[in-house]
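The complex is shown incomplete by one protein chain, all other protein chains being positioned as in the whole.
Should a chain be cited, it is by its letter among A, B and C, assigned in written order, with residues numbered from 1 in that chain.
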Amino acid sequence: MIFSSDNWAGAHPVIAESLVKATSGYASAYGTSDLDKKVEKTLSEIFERDVAVFFVATGTAANSLALSSANRPGGHVFCHREAHVNVDECGAPEFFSHGSRMTPVDGPLGKIDPVRLEAEIKRFPPGFVHGGQPMAITMTQATEAGTVYSLEEIDVIAHIARKFKLPLHMDGARFANALVTLDVTPAEMTWKRGIDLLSFGGTKNGCWCAEALILFDTAKASQMHYLRKRSGQLFSKSRFIAAQFDAYLGGGLWLDLARHANGMAYRLAEGIEASKGARLAWPSGSNELFVILKKDTAKKLEEKGAVFYDWPVPHTLAGSIAADEGLYRLVTSFATSKEDVEQFIAAC
Amino acid sequence: MIFSSDNWAGAHPVIAESLVKATSGYASAYGTSDLDKKVEKTLSEIFERDVAVFFVATGTAANSLALSSANRPGGHVFCHREAHVNVDECGAPEFFSHGSRMTPVDGPLGKIDPVRLEAEIKRFPPGFVHGGQPMAITMTQATEAGTVYSLEEIDVIAHIARKFKLPLHMDGARFANALVTLDVTPAEMTWKRGIDLLSFGGTKNGCWCAEALILFDTAKASQMHYLRKRSGQLFSKSRFIAAQFDAYLGGGLWLDLARHANGMAYRLAEGIEASKGARLAWPSGSNELFVILKKDTAKKLEEKGAVFYDWPVPHTLAGSIAADEGLYRLVTSFATSKEDVEQFIAAC
Amino acid sequence: MIFSSDNWAGAHPVIAESLVKATSGYASAYGTSDLDKKVEKTLSEIFERDVAVFFVATGTAANSLALSSANRPGGHVFCHREAHVNVDECGAPEFFSHGSRMTPVDGPLGKIDPVRLEAEIKRFPPGFVHGGQPMAITMTQATEAGTVYSLEEIDVIAHIARKFKLPLHMDGARFANALVTLDVTPAEMTWKRGIDLLSFGGTKNGCWCAEALILFDTAKASQMHYLRKRSGQLFSKSRFIAAQFDAYLGGGLWLDLARHANGMAYRLAEGIEASKGARLAWPSGSNELFVILKKDTAKKLEEKGAVFYDWPVPHTLAGSIAADEGLYRLVTSFATSKEDVEQFIAAC
Partner (left out) sequence: MIFSSDNWAGAHPVIAESLVKATSGYASAYGTSDLDKKVEKTLSEIFERDVAVFFVATGTAANSLALSSANRPGGHVFCHREAHVNVDECGAPEFFSHGSRMTPVDGPLGKIDPVRLEAEIKRFPPGFVHGGQPMAITMTQATEAGTVYSLEEIDVIAHIARKFKLPLHMDGARFANALVTLDVTPAEMTWKRGIDLLSFGGTKNGCWCAEALILFDTAKASQMHYLRKRSGQLFSKSRFIAAQFDAYLGGGLWLDLARHANGMAYRLAEGIEASKGARLAWPSGSNELFVILKKDTAKKLEEKGAVFYDWPVPHTLAGSIAADEGLYRLVTSFATSKEDVEQFIAAC
């Protein structure tokens, strides 16, 4: 009953197999091999346009490189207060962009409130140097709260980005989970809405280490090659990432895995809502659930072998949690079994 | 006949197999799994003391993080002029350490000349702010010229490092190749000589992606955790590196692979010296050879399927190469076959 | 009736005269002249201990260098939300310290709330790399709200700094104004309380350009010399700052000027409180007043030649300002005349 994080799982067997296949034989290094090119082509097909693809080691690197490509002195990156770039990356975005600032914007359920976003941007009018200047907007899909922006919600953020001429980045660490929820195409959820840069994560959804930064404007790629290399993110045997993506994207495996993870979360949510001892803190749209449990219940679940994390209670929720209750996060993945889910529900 | 680089090979089957084994099951993320800890323990045994181990994505990252841990404003890192940090890392060491400077030192055969090293360090006396200040020394073992520092040569550099109280880093992208040449223990080639930080490379010697920064002073580890995370180099499913190292280090595989690569280079060198159409530019001690060929011969070899790189002629060699000759680099690896070597020799 | 800012005034005649005196004759450059040394000695006397003094171009530079000397990867600097470092320095502190983060702490009247400060620091427990790590605390005296921390209030902050082993910096852009309000010695307001680094500002109090970073731990000075030079802040003809400070500090001029500015603010406050058309938003302790005026009144005052700034209404004040009222900042300086003050009061 491991619900701690989707990065506790290993790799999907098909992906491991693809790596083994790529083991033998020579290939040119630093992202120039046939397999690297094949994956870039596949991604261009999937996104229905030419894209520039940069494999990197981690989602943190993808996010930070994306933002550093928009770098401006005294720059502000507008993000949700709970965004990974703001709370979980140890200053990487600031380091990569030489001291730019993550400027948090509040909003319910992990989503940027567009009214507040515009108000925050307007705090930094052009030419008033003291406060710095707007530099980029980044949104997370699916969000850190497990929710999913609708296409219309993305449109609103993108409209603001265009209005202020700011590049718009999407942190897609759980891109596939959001995509299958919305049941739209990758293009519809990204560049057709106005997304300029995408952190396209495969690691949480069944790969070992498969993260890519995708640029929809391929003219920006030439400088990104230097930015990536300069940050120690250019793999020599780049094939080992390409091989993972090749299996991941081939035959729609990535969507199947995300559907499985979401399905497990859905079943878990159903069971929790039907139980006496647990309830959902808010509705989720992906493979992350936020659950309110009596602290006693949580303890007993852990004794029975369930693994999951305490979560800080957002102030918007403060009134609706009793003193003997806690907030907990449950994450499912491609590896989550029905048995684990049913066992957890039964124990609630 | 692929002699372009040791990073054109794939992974050794035993290493691929180890990855497959680690595919299933859950494990805690971010370097805290049992397998991660096992590898750290193995490395402590191999180095005969407690070491702090940091897996990273690339050798460039390992080198840059090592140097950034010694960071000083206006700092100079003294390195060989042909060192990877100086010519092949796109400013990563400078970026990671916020604008420190690689200050090149000349020396024959890829090795730092200790007399010149000391003279360079003395150009920056304490308190004279205009020129900046010494910050670290980095040496490469085996060197970029394929040669290997003897233990005595390392001692001399380490003596200078201690004299000026500078941390001493070793770029061990081809650590194993040097080690089997000297036939000493890892401890004897590093901390027993005075090495403080080591970039321990496994990728060029049979792994997919297995690079570790090793700190011999474990007290320095607490800040390195933050430096690594901040640069987007902390893998979530860190197991996938641990699994490679586990197989690589287990049963001495890493030394066997290095011995094979060096042996292939040795045989290639023998054959070249015995041939009419080729000669060695200088004696090598590892898996890299630098060969002088008639340009015609090089062209014919390439037509027969040999792959290798042109190399810039160092000025020390300028007089001994004819106008119709060129300098070429040949690199062997764990994957190089006897057949390829013999075929190349025959073609010379 | 110029109440816009204390940096709209010129220089005090005695300070200008001192500059003229230093005009002729040679002196060694880069802060090594006799006059430079004299000022450092004077400051050591004034602070009752050996201090290391670094002249810099601006308060922003003094603050940023102070914080960069405490630099840590993923570092958080805790400051008041309205602090100059947080809202008015265009990312300079982040730039100087390579991407550290200003982490704002709320508190009434421009002062850090110690309970919130401690809670914020505890969000970053040692070893949890994702969120980064505490790095320094900075407080402003007098604050941006015109208030002054009492000695006891400084003690409380300093106690927290010691508890978490964090260096404590004081932004003293208006140091003299706070000092004469508390009527204590410079030592009592700084290192005797636990302040480690001080931005000692003279510009706002009658100099042209006289800012110094003062280190109470002189052992830290050796690296600061490099940090300052590296940021282009080491003046060649450093005498021109020394000459200003020499006159500023000599005979207690600096305290007289601050007493004048504070006195003018006090008289202005009295007049405003007695008036019908204006009231103080909160009590001040220095040369800055925050005043609530009917917007009509403000407009009329401006038409009569008064110059002052609109100020954003803090949310704590939201309920107590009517729709037809605004918040305005009035700043007095050494150059403010009684006539201007009386004229302004009369016009209210």
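As a working rule, a contact is a pair of C-beta atoms (placed from the backbone, for glycine too) under 8 Å apart; a residue touches a chain by one contact, two chains touch by 3 or more.
Just so you know, these numbers come straight off a predicted model, no measurement behind them.
Enquirer: Return the single residue from B:3, B:26 or B:95 that touches the missing chain.
Expert: Spelled out, the listed residue whose C-beta touches the missing chain is B:95.
Enquirer: For the chain left off this view, which of C:74, C:91, C:167 or C:285 is in contact with it?
Expert: C:91
Enquirer: Where the complex has a chain not shown, which of B:20, B:46, B:87 or B:255 is the residue touching it?
Expert: B:87
Enquirer: Determine which one of B:31, B:73 or B:186 touches the chain that has been left out.
Expert: B:73
Enquirer: Would you write out the residues of subunit C that touch the absent chain, in ascending order?
Expert: Against the left-out chain, subunit C lists 2, 4-5, 7-13, 16-17, 19-20, 22-30, 56-62, 64-65, 89-92, 95-96, 203-204, 208-209, 226, 229-237, 239-240, 307, 335.
Enquirer: Footprint of the hidden chain on subunit B, which residues?
Expert: Subunit B touches the missing chain through residues 73-75, 87-91, 94-102, 129-132.
Enquirer: Spell out the interface residues on subunit A facing the chain that's missing from view.
Expert: 30, 72-74, 98-99, 126-127, 129-130, 132-133, 222-223, 225-230, 234
Note that in this section only the chains that are shown with their structure count from here on.
Enquirer: Which chain has its C-alpha centre farthest away from the C-alpha centre of subunit C?
Expert: Centroid comparison gives B as the farthest chain from subunit C.
Enquirer: Report same or different for the subunit A and subunit C interface, where same means the shared residue numbers exceed half of all residue numbers found there.
Expert: Shared-number fraction above one half, so same.
Enquirer: Averaging over Cα atoms per chain, report the distance between subunit A and subunit C in Å.
Expert: 42
Enquirer: Note the residues in subunit C that touch 2 or more other chains, in rising order.
Expert: In subunit C, 73-74, 98-99, 129-130, 132 touch at least two other chains.
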